[in-house]
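I have a structure I would like to understand better, so I am pasting it below and will then ask my questions one at a time.
The complex appears here minus one protein chain, its other protein chains still in place.
The block that comes next holds chain A.
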Amino acid sequence: MIDWGAFFVVAGASLLASTVVVSLYSLGLRLLTSSGRALVVDPASFTGAITVLTPKRAAKEAKRQRKSATANPLTVFQKRLALVGAYACFVLCVGAVLYGVYLIVPALHR
């Protein structure tokens, strides 16, 4: 029969790993945004899931985003702290990816 013990270990490990990695990266993005350097990554190509804006609306959107970025209530020190925190989160995420590669390549762990 099915090995329920192994199944629960797999379910638990994947829940733990994905929540930790996703939280870390999200936190990194959040801190980056609050340090005033929101990461803007435009899509490389457009699919039906993405609405395309008219240039006029796009300019309006950009202006609003600039405005919200300048209206930052944090002090310079707090912003720097947020930036350092963001980079720390991203470094941990890189670590998670490397650990994933380590798990995939058997030559590394056998």
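Rule of thumb we're sticking to: contacts are C-beta pairs under 8 Å (C-beta built on N, C-alpha and C of every residue); 3 or more make two chains touch, one makes a residue touch a chain; residues count from 1.
Criterion: contacts and distances are computed from a predicted model.
Between "Transcriptional regulator", "Alpha-ketoacid dehydrogenase subunit beta", "Cache domain-containing protein" or "Phosphate transporter", choose the name on the UniProt record of the chain that's been left out.
The chain we cannot see is recorded in UniProt as "Phosphate transporter".
Across the whole complex, list the residues on chain A that are touched by the chain not included here.
With respect to the unshown chain, the touching residues of chain A are 1-3, 6-7, 9-11, 13-15, 17-19, 21-23, 25-27, 29-30, 32-34, 38-55, 57-58, 61-62, 64-65, 68-69, 73-74, 82, 93, 97, 100-101, 103-107.
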